[in-house]
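Yeah, one chain of the complex is gone here, protein chain that is, but the others are all in their spots.
This part shows subunit A:
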Amino acid sequence: MRQAVFRRPEIGDDNEMLRARLHAIWETAPGLKGWLGTVDHKEIGIRYIITAFVLLALGGIEALVIRLQLAGPDLHLLTPEQYNEFFSTHGMTMIFLYASPILSGFSNYLWPLLLGSRDMAFPRMNAFSYWVFLGSAIFLYSGFLVGAGPNDGWFNYVPFAEKDYNPGFNQDFYSLGMIFLGISTTVGAANFIVTAFKTRAPGMSINRIPIMIWGTLTASAANLVVVPAVSLAFFLLWMDRQFGTDFFQPAGGGQPLLWQHLFWIFGHPWVYAIVLPAMGMVSDGLPVFCRRPLVGHSLVALATVSVMILGFGVWVHHMFATGLPGLSLSFFSGASIIITFPSAVTVFAWIATIWLGRPVITTAFLYFASMILLFVIGGVSGFMTASVPVDWQLTDTYFVVAHIHYVLIGINVFPVVGATYFWFPKMTGKLMDERLGRWGFWTMFAGFNIGFLPMHLTGLLGMPRRIWTYPAGMGWSTLNLVTTLGSFLFAVGILIFFFNVIKSLRSGAPAGANPWGGSSLEWSVSSPPPPYNFAVIPTVASRHPLWEEALDESVARTSLTRGMTLDQGKEALHTSPMDAEPERIVATPEDNVAPFLLTVAMMVLFYGMLLKLWIVIGLGGLGCFAALLMWLWPRRNLLERAPPDRKEPVHG
């Protein structure tokens, strides 16, 4: 429904008075209430990033323990129970609690700045998605800490995950935790989609948005479609376990393969959801250091979307050995091979950008450029597993372990660390130490490849995955030792990175607004940005607002200092989905503790479900109801504003 703008927005110039006024309107209140109630996307983004990095460290420690156990044949450092819990928790942590949230964190922080707006479309939902992420991480880890973490892999195939074979609380923690986390993902995805289509600055038509927006947007669209599938699957599993239903139990007419379909129709697109935004970071960051725009911007955007669409059609390639009919195998094999094309478009766009530019080698650039190679290594091993007969040999061996780590570390961790070097100055106002950065990069790069490249060979020599020990004489011993050593070196590289973050936070050189000479809108505001982001809403005239002078290709110029002031309260501008024409002014919510309280109530509810204590479930439910009531209670500041009465004084 198209609505007219209720009032003509005031056009004004960026000046100190305006800034002071906006500051008073947008600043988060001090104290605990402000801390728990903030809806500022920058604050939420940073919380996401820090939480995800803490979980990366936890998952990394688990990985190192696993690698010690596998360092040589017939070792008994861990019991099989411990090993299984460690590898399952490692997978769950890295995939669900690090890889996706870290990207949500960067996107949360950067999106409104990239889009030229003041906040996300639904700031309270944004806060809620963070709290739920934190709550579900605590929920899942509370299981691990009491010795009941997931122990049947992050993919937890039935019937092994059923109560008959897995009677402990392990799987219940995991099932309920995943349903809980799914709420965060869904809410976040909806928020990103609406933000992308409704809150862009005037003039930022759909063809002018950065690739990172495309990455997170397509990932969010995918999440919105597939997360319900997996939440449902986990719910059905929980029902099977608690109430004796037979969704997945063959004895009662259930189908074990149903689980795999529900899981992988989520699980495969999810892989793209945790790499496409990171690829977007590279697509936006790399050109800055190459000192030229990305080659084939539109093609890369198109490729991003096509990868996601094709990504829906390939989930069966996780199930080639399950006895599905040959025709369906051929189809999914073909689809999995064809997905290489859009990926190739992106890779060659990056390479052309490097070749046709004049790269300045910084630490961030090193991470972005090395990611291209790691992306290709992870990609070609994916192409190998796409061929069904070959996959019958490769699957469930360490070759696939190598593949998934090249994908997740190569296409997620490397870009994320690069992005941290790139945007840290924006977030903190300080530059990260370049010298330490080089050391960290080369340690990480060497450690990663020493650790994971030989793993391909271990897999080709037939080492199955998820085995807690292996006999000597299989040809795997030396390779495993090398992998263990490499993984420790890699961990040292990560530690150097963390150390650099802390050191630079304390004593980094001042960054200034635009230390790298970046081209997008976030570099036009101070570092760190003020709570309101932009004093006046920019009016965008090209893809590279800050490079217009240097590129000198358009007649029109982006206006950064004169535009809509929107200072009658906490206001945001909504624009049209395609052309970003101003549509209306909306009020955005003040800080509110309801999202936090709702999350706490939900945690009570989930613990009640875990323990099947109806009284706790009831209390949690009541708490949720109360928190929702508080959240949804009609308030004037949420209504679209009427034309202002000029005589009435404006309260800051």
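One rule holds for everything that comes next: a residue touches a chain if its C-beta (ideal position, glycine included) is under 8 Å from a C-beta of that chain, and two chains touch if they have at least 3 such contacts; residues count from 1.
Note that in this section contacts and distances are computed from a predicted model.
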item: Chain excluded from display, named as in UniProt, from "Cytochrome aa3 subunit 2", "ABC transporter substrate-binding protein", "Acetoin dehydrogenase E1 component beta-subunit" or "Type-4 uracil-DNA glycosylase"; value: "Cytochrome aa3 subunit 2"
item: Residue in contact with the excluded chain [from A:V376, A:I450 or A:V600]; value: A:V376
item: Sole contact to the chain not displayed, among A:A29, A:M474 or A:L505; value: A:M474
item: Selected residue (touches chain absent from view) among A:L18, A:L232, A:L257 or A:M630; value: A:L257
item: Which of A:A221, A:M281, A:V295 or A:V314 contacts the chain that the document leaves out; value: A:V295
item: Full-complex contact with the absent chain, from A:N15, A:S330, A:S526 or A:T561; value: A:S330
item: Touch criterion as defined above, residue of A:Y157, A:F197, A:F312 or A:F499 at the omitted chain; value: A:Y157
item: Interface residues of subunit A (partner: the chain not displayed); value: 79-81, 84, 152-153, 157-160, 164-165, 250-251, 254-257, 288-289, 291-293, 295-296, 299, 321-323, 326, 329-330, 333-334, 337-338, 340-341, 344-345, 347-349, 351-362, 369-370, 372-373, 376-377, 380-381, 383-384, 386-397, 425, 431, 434, 460-471, 473-475, 509, 511, 514-517, 519, 547, 550-551
